[in-house]
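Let me give you the structure first, and then I'll get to my questions.
Note that this complex is displayed minus one protein chain, with the remaining chains in position.
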Amino acid sequence: MDTYLVTVLNGLAMGSLLFAIALGLSLVFGMMDVLNLAHGAIYLVGAYVAVALTGDGAGPAMFVAAVLAAAAAGAVLGGALAGMTRATPHHLDQALLTLGVALVVAESLTVVFGSDVHSLAAPAPLDGGVQILGQTYPVYRLLVIAFGAILALVVYRLVERSRLGAVIRATVADRAMVSALGIDTGRVLVGVFAAGAALAAVGGVLAGPILGAQPGLDEKVLLLALVVVVVGGLGSVRGALLGAVLIGQVQALGVALLPEYASFLLFAAMAAVLLMRPAGLLPAPTAVRA
Amino acid sequence: MKAVETTAPAPAVAARPRRPARRGRAVAAAVTAAALLAAVPLVLGAYPVSMMTRMLAFAVLVLSVDLLTGITGMPTLGQAAYFGVGAYTAALVGVHLTSDGAVQVAAALLAGLAAAAVTGWIAVRAHGIVFLMLTLAIGESVHQLADTWSLVGGGNGLAGMPPVSVLGTALPAAGFVYWWVLAVAAAAFAVVALVARSPYGRTLRGIRDNEARMRALGYRPGPAKFGVFCLAGAVAAVGGALWAAQVRFVSPGDLGFEVAALALLSVVIGGSGTLWGPCLGAALVLLVRDNLSAHVGGHGALVLGAVFVAVVFTMPRGLAGLARRPRRTEARS
Amino acid sequence: MGVLSAVLRSLRRTTTISGLAVGALALSGCAGSSLDQSGSQGSGDEVKLGLLVPLSGVYAPLGEDMRDGFQLYLDQHGGRLGGKTVRVVTVDEGETPQTGVPAAQKLVTQDRVTAVVGVVNSATALGLRDFFHESKVPLLVANAGADAITGERSSPYVWRTSFANGKVGAALGPAVAEEVDGGVYLITADYAAGREMVGGFRKAFEAAGGKIAGEKYTPFGKTQDYQPYLSAIRNSGAKAVFSFYAGAEAVNFVKQYKQFGLADRIPLYGTGFLTEGGVLNAQGASAVGVKTSLHYSTELDTPINKAFVEAYRTKHGKAPTVYSVQAYDAAAALDKAIAKADGTGGEDIAEALGGIGTIDSPRGPWSFDADHDARQKYYLREVRSDGGSFVNAVLGELD
Partner (left out) sequence: MTPALRLEGLTRSYGSLTAVDHVDLTVARGERHALIGPNGAGKSTLFATVAGTLRATSGRVLLNGRDVTALSESERARRGLLRTYQHSSLFLGCTVLDNVALAVQRVQRVAHRFDRPARGFRRVQARALEHLESVGLAGRAHDTASELSHGERRQLEVAMVLAAEPAVVMFDEPTAGMSAAETERFATLLEGLPRSLTVVIVEHDLDVVFRLADRVTVLHLGAVLASGPPAAIRSDEAVRAAYLGAARTEDLFTGGAR
């Protein structure tokens, strides 16, 4: 039993990371109907920023600097993407556009950092492990869980309780209506795009000590984030959170309980959810669908 | 330098001529293209011919993706699964039963049809991105199965397929295999073209453009979508059998995500409103993947990404078709 | 998504021959029709060799090492093998047979090379077997480890300068049975190579009286977090673990093995790829103490290896890997074979490869066995810290 508790804990750590990464993808899709295929590449930018700044084993100050630098880089990329996609009318074209940006970004990273696998150490004071239920558990992952919990609270308050959040939710539900009310949805969209991308890049830094950085990681992360978003429901913060926690547990607890079927668990879970609830578990409320 | 005009292994026939006047020209173009394609092995060496054989096989897969994505408006990332089912079926038949190409193709067709029927009812319930994700899930699961199932060789793949034979004659040389593949691919093209022009094809385009309106006109889109999903599965499987006939080896890599994504990319590049466009796209994509790379200095993706962006900004209508499928914003009102 | 890597891969393909593909098509158009089968051609004082290694995709680091190793041998011998000037045509194997098979077909049917060296992916090697067999062109496999390549699917034209998965695993079996007092847990990625290495180990290990405490096969290429498996290992009461992973999976597995506190309590054994090359750099201190079996280590204390490592460092600015040596030795084998062969056709070379005897390699002396696989020594290695960097120290020979 104790084993499974630690596994659940670990699923929460992965869920926290997934939440940070998937949130931006979900909100951008919900608000703009843009499937941002560059999201994984932005994550990878964050991971490589961490490689560049913290290398192997740096202090907390450098780690925080990496987080900030990644957030800035992510925000810039996200803002640029928002501007480019807004200048493009069709959704498929927008997806192609983000794919083009993803190619450029990911290839640039390979040019700069090479195709070897890079790994990162957690900042020095968090590099060790603690005893939980008689098992060694990396302290750093506890920090990731804490980060995920705080992020969830902050975002929840921001999106569900503040005026800005009301505008965001309303934009997801019915963009035309919000525009008609005289609110500049453009600025909101760019802001959310940039913030979502910044979060993805920060996710890259935070996941660095766990997943490292290597070419191809962007695709794996994008795929996971897509699954989270689809399972949770497009455009909703609570959906992204639930989806992230669920997928985190499927990959941890599910694997622990059903190791023989580990390969199929992720997609089986997704298919099961979509069969029961085609719009995902907690989709954003939208305007009347005729 | 005859090779230049034959690098496009796609019969240049319009999917649905809009005016009768165009029909004559389309037929002439198709006959010309077919003649050029048939002449290829007489002119080119073994490698270009084997490459064009693979292009034809891949073009059949791309046709199936176009049937779903371009004509019915269901963007799919799972067709490689049925391509793989076809390839594995053909290889198993080749290794254990007979080297007869027709039997292999027929067996693959049935297997693809069955696989699509079993998985399709789940997928066609969904729309847009959710459909995309479900087909992706199907594709990944089948890939995983191929990777771990020892009966089909697991990750090492299924080797030992003898050269394909037609009417009792083995075809050892690349050129003869090419002709066989060309004949089957042309038949597949004809079938898909017929479907696209038929009333059923019209129904599918209606679903692509406005599924809600179809229901309001009294259509039941579900069965129509399921039908085309099965058909696309069968077509993809035929493509897989043709691929196996040339490569004589099947591995999980043949039904991986990369293949599915390249097929979708071919449709988008080729323009999904037509059938010949995606075939051309298929040829281009394989040409680039397997050959065109010597001169990009290792960093071609930078250039390619920039081209993507440029294409979107300069010719937004050039990649029509998919863009015409109903969008979420239109579904609301 | 996958499109990204696919396109990346396609655009990083390199060939030494020039000309765009369309041009290449047109050129080969002059070569005549495709309605007959044709093998390789040898002419006069020059031989053309194909190098088929991954230069894009997840195996690119291996491919680069192989290319560098092959090139080093050529440079050390004035660009000549067996007295003949060598022209190398390098193509990108990519990640799967989807790209590897066409690339090999191009080398043989268009570039008409005398022999092909390389191949990382086992499926690609197996898929190419019939093609090389029928084309009568020798293929020197310089990495792919599937047992069947030199087993049930062997061919007079397929030779291997690297290893068979089962043998690398088996080499460690008796040693672990002797060192560990208790059950051993087996864990590997769920694909052919993993199962073959673990299978080889298990057979030799159980034959030497060892006991299995449990086993797990993790989804290949899809597992980022090994904690659920590590918990299972902890609870199994195993006294040691045997594993095989490569690339990013090897890095994550070894790091997490340390992070979750297993490294301090349960010794980790594996086949050498677990801690080889760039992977070891990324693992860093986490890998210290991991013991592996392999047919090479940069730390081998022989004059020939020291000279090799030195020359390699000078030329390429980094330490060689087992992959470099495998390709280096493929060049060495071809050097001898071309010198012995009656001509420079594929059949001549293939026949000559059977009679080249022992090769004095940086890995120690080795020769081709009856199945055309490398008969060689395996070493027990342990990861140690060596002044800031990490190396696979050689503890001794395995038999």
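Note that the chains take the letters A, B and C in the order they are written out, and that residue 1 is the start of every chain.
Definition applied: a contact is a pair of C-beta atoms (placed from the backbone, for glycine too) under 8 Å apart; a residue touches a chain by one contact, two chains touch by 3 or more.
All of these numbers come straight from a predicted model, not from anything done at the bench.
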{"item": "Full-complex contact with the absent chain, from B:A90, B:A107, B:A174 or B:M214", "value": "B:M214"}
{"item": "Sole contact to the chain not displayed, among B:A108, B:A173 or B:V195", "value": "B:V195"}
{"item": "Sites on subunit B contacted by the missing partner chain, in the whole complex", "value": "18-19, 194-195, 197-203, 205-206, 208-210, 212-220, 224, 227, 273, 321, 324, 333"}
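We adopt the following convention: only the chains that are shown with their structure count from here on.
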{"item": "Gap in Å, rounded to a whole number, between the CA centres of subunit C and subunit B", "value": "34"}
{"item": "Between subunit A and subunit B, centroid-to-centroid distance (C-alpha), Å", "value": "33"}
{"item": "Contacts with 2+ other chains: residues of subunit A", "value": "99, 102-103, 106-107, 223, 263"}
{"item": "Of all residues in subunit B, the ones touching two or more other chains", "value": "144, 147-148, 298-301, 304"}
{"item": "Of subunit A, residues touching subunit B in the complex", "value": "29, 33, 35, 84, 87-94, 96-97, 99-108, 111, 174-175, 223, 226-227, 230, 234, 263-264, 267-268, 270-271, 274-275, 278-279, 286-290"}
{"item": "In the complex with subunit C, residue positions of subunit B that touch it", "value": "1-4, 7, 41-51, 54, 144, 147-148, 153-157, 159-161, 172-176, 178, 247-249, 251-254, 256-262, 264-265, 287-296, 298-301, 303-304"}
{"item": "Residues on subunit C engaged by subunit A in the complex (per definition of touch)", "value": "1-5, 7-8, 57-58, 60-61, 64, 190, 216, 218-220, 222-225, 227-229, 231-232, 234-235, 247-248, 251-252, 255, 259-262, 278-279, 281-284"}
